[in-house]
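Beneath this line is the structure, given in structure tokens, with notes to follow.
Apart from one protein chain that is not included, each protein chain of the complex appears where it belongs.
Each chain gets a letter, A and B, in the order it is written, and its residues are counted from 1.
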Amino acid sequence: MATPTRPSLDDPALTIPVDHAGVFDPIPVAQTERQREFYALKDGEMLLNMGPQHPSTHGVLRMVLKINGEQVTDLDPVLGYLHRGVEKLCENADYHQVISQVDPLEYIASLFNEWGAVLSFEKLLDLEVPRRAEYIRVLSAELNRVASHMLYLGFFALDLGGITPILWSFAERDEIMEMLAALTGQKLLFNYFRIGGVNGDLNHEFMSRLGDWMGRAGAQLEAGMGLLNENEIFVRRARGMGVIDRETALRMCVTGPNLRASGVPFDLRRAHPYSVYPELDFDVPTRSEGDSLARFLLRVDEVRQSLRIIDQCLHQMPDGPVSARVPRLLRPRPGRAFSSVEAPRGQCSTYVVSDGTDQPFRMRIHDPSFLHLQLMGLLMPGNLLPDTMAIMASLDPVMGGVDK
Amino acid sequence: MSSIPGLGLVKGMALTLRRFFQPAVTIKYPELDPDIAVKYRGRLQLLHDEHGTLKCETCFQCAQACPIECIDMGGTDTRGRYAVHWGAAETYGERRTESALRRSGREVPDALFTTFEPVDLAAVDAILESHDHDPHRMLSILEAVQAEFGHLPVAALKRISHRTGAWYAMIYGTASYYRHLRFERTVEEVAVCRCMACLMAGGGRLAEAIGAGLRTEMGRPTPDGRIRFAWLSTHPPGGAAPLVALDGEAQPEVTATNATAWAQALAGEHPATRTVH
Partner (left out) sequence: MTAVTSYWNRLSLPSRVLLVLLPTLLVLGGAATVALVLLLPPLVDFLGANAGLVRFVVAATIIVAITIPTAFLIIYLELKVIARMNLRVGPDRVGPFGSAQSLAHGFKVLGKEDYTPRGVDVPIFTLAPVAVFLTTIMSFLVVPFAPGLVAQDFNIALLYFFAIGGLNIVGLMMAGWASFNKYSLLGALRAAAQAISYEIPLTLSVVGVIILAGTMSLNAIVEQQAGSLLDWNVWKQPLGLLIFFIAGIAEANRTPLDMTEADQELVAGFATEYSGMRYGFFFFAEYVNVFIISAMTVVLFFGGWNAPFDWPFPVVLALDPGSLGLGLLFVVGLAPVLGTVLLALPFWLGSSRISALQALVIGFVLFNLLAVGAFFGWAFISFDWVVGLFWMMAKSYVFVFVFVQMRATFPRVRVDQLMGFAWKWLLPASLLNIFATAIAVSILANR
């Protein structure tokens, strides 16, 4: 076996150009027309690299900004720093193992990733899920939605400079994580949903923690958000920033709270209902301004609605098994299935192609954050530098889902 | 937003001031432990049931089900004799060396890893009987086995493991620790150089003589398979012609007159008294 050769340091393709002053300013080789146009700087413009390691890019996202003084004129996002080959890994895994592979996509709301995969598998198998399992799914998923929105609210305030709301919302999130740990056994990547139901029934520890939390959840939220809702500085920063109008939102395939904040009352739980959502009574909050403040307030409203749903789930919980009997070795019929769930960030779709073996032939996951990042090219130019981060924070991307 | 400009700011300050006097929600680890849920799956420990016995039965279901094959486990059977293993091959004692050699790019001498060949177990049983099946006398058991077979066959080691109760990996460890114990059959090579100078000096007749002494022909091994007989590929520098090499080392004292006797002695010598090169 030959030892691998090391790249030679004399290789011209690998050297960084050094100019005569001894300092370097590496301009990457432009590969497309758009890149060539981007890297041609006009008078007064400067390239600023907000690199993958940055305190507030919501994960590993690299953006090359072209700024003119303080104003951003163009940007070139570079994705892929968190690419883990999840879709390929799913091709090498059993159907049961796919659930844990798919968890870390949008890792903050991982139950929704699992739900998408599990729904599409159940469609392939024509499997009916017991009603109690469905209710438990909705309950845990709505708890995860609340936790995800709490994180969003905290980070949005942090990117605007307020260092306190994030800690308050994380205290809330901690409680929900502990609750879900009592139910599922894990705090972040739950691996709880199974094909045909869930893994494990409600237990006393979960119920007592949930009861404790529900008693104070509403009041804590109102008190905490009161810091921001009425704060003049916060409102003046967030209002009118990063406006997405209705047509742009629909054209750019925006889904979820970002779409509803632009005036389109589209919620998958009402438009294409799945699970037991038709039996639950909740509103779909909508706002029409389309700016960051609307997105922020909308998610606060969504948390309130989620609390309503959780309450109803607890009251209407039926008895029964929590999982259908599914064989260990699953060989679904050859075919395709598509499913969508309303994740906290938008519409998370899963498309599975089965070829009759015990491993899926192809899993394609379509998550909302990737599409929302396309909006950056429309929203950021023309805004000032501090607003770039705030706009990205208001879109709520999770790089795990973007890069898969 | 309130009607009076600035009132929101003041309310915010009032809220922070109120929170200033509330107790902190931090749990001061490690003085205080947080309540971990009973169902928490993240503990890196094997659990015991209420009687104190280990719950894990080494059934390998978790290792087989793991999507990323990260579980490596081993154990023993209920009577503590057989070692069972599931996981990456490079952690098996018996395959570790082969794997390491492969990964470093070196050649793996096949003789090192002959497959499980059956041997006459009666001899092994006799040795074990004479040592009273005592695993503490493993070194002398192994030396006796080597004296019997010329090396330590895997079948014999497994037999020892069955009969003494010692773990196979432990026996392997003992055997690999001592330099005079070897796992591979000794295969010695007698080579005769066939460069023009050596052939002109009588290399052909030398080869015939050695072949007669070893009771084999050029290019074939001896009947018991212990000694190979081949042409040497290159003439080493400084060697006198005709050149005979034993395991790569030139043997200048072997000439046409004493070649046959030398080869007979080589073929007939008791393997246990040979020293390892």
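Methods note: a residue touches a chain if its C-beta (ideal position, glycine included) is under 8 Å from a C-beta of that chain, and two chains touch if they have at least 3 such contacts.
Here the structure is a predicted model, which is why all the values come from computation and not from measurement.
Shown as candidates are A:E37, A:E70 or A:D212; the residue that touches the absent chain is A:E70. Of the listed positions A:Q35, A:T164, A:N199 or A:T248, the one in contact with the omitted chain in the full complex is A:T164.
Of the candidate positions A:R237, A:R295, A:R345 or A:H366, contact with the hidden chain is made by A:R237.
One chain of the complex is left out; on chain A, the residues touching it are 21-23, 46, 48, 54-56, 70, 157-164, 167-168, 171, 227-228, 231, 233-234, 236-237, 384-389.
Not every partner is drawn; the one left out touches chain B at residues 9, 12-13, 15-17, 19-26, 28.
In this text, only the chains that are shown with their structure count from here on.
Inter-chain spacing, taken between the CA centroids of chain A and chain B, is 48 Å. Chain A contributes residues 1-3, 89, 93-94, 96-98, 100-101, 164, 168, 171, 174, 178, 181-187, 200, 203, 205, 223, 226-227, 230-233, 235 to its touches with chain B in the complex. Residues 1-2, 5-9, 11-12, 15-16, 19, 25, 35-42, 65-68, 102, 105 of chain B touch chain A in their complex.
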